[in-house]
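Of the protein chains in this complex, all but one are displayed in their positions.
The block that comes next holds subunit A.
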Amino acid sequence: MHRSLQRGVLVASRRSRRALGGVRWHGGPKVPNDAPTITVTFLQPDKTRKEVQARVGESLLQTAHRNEIDLEGACEGVCACSTCHLIMPQDLYDILPDPSEDEEDMLDMAFGLTDTSRLGCQVIVTKDMEGTEFKMPAATRNFYVDGHKPKPH
């Protein structure tokens, strides 16, 4: 923000938006505020359900963040991590456009991968997703035991 003010131009840089208390920038389509919305549900890791409004044309990661769903997006939605991993219902998974090779590569690293897993930043909301429930993977793996032994080589 400091530098952009020096230039005399309010550059909408990542940092200045945050300093102004704005929402952090995310990779993903720029969808206008008045875009049509549908109702979807997120099944959260603690098994509670949250019903939210999703804007048609935005990514599911953007939907989650706009509605304060606790879905991480470490790389900010540019398909460079697996933290926005969501589990689709089978029938939706079958009709979604195929994931790109890059998305498949990232999914390989996802925690709790399933047969119907997708990255939230790569799935775009469409009207026919009305009423869909997206499941967030639970973090249940127990890594840490006293006397942990590394895998033998």
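Here is the rule we go by: a residue touches a chain if its C-beta (ideal position, glycine included) is under 8 Å from a C-beta of that chain, and two chains touch if they have at least 3 such contacts; residues count from 1.
Keep this in mind: contacts and distances are computed from a predicted model.
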Per UniProt record, missing subunit out of "BHLH domain-containing protein", "DNA replication complex GINS protein PSF3", "NADPH:adrenodoxin oxidoreductase, mitochondrial" or "Cytosolic arginine sensor for mTORC1 subunit 2" is "NADPH:adrenodoxin oxidoreductase, mitochondrial"
Per the definition of touch given earlier, which of A:V31, A:C81 or A:V123 contacts the omitted chain?
-> A:C81
Among A:V31, A:L86, A:M106 or A:V125, choose the residue that contacts the chain missing from this document, as touch is defined above.
-> A:M106
Missing-partner contacts on subunit A, residue numbers | 2-3, 14, 18-19, 21, 24-25, 72-76, 78, 80-83, 101-102, 104-106, 108-109, 111, 113-115, 139, 141-153
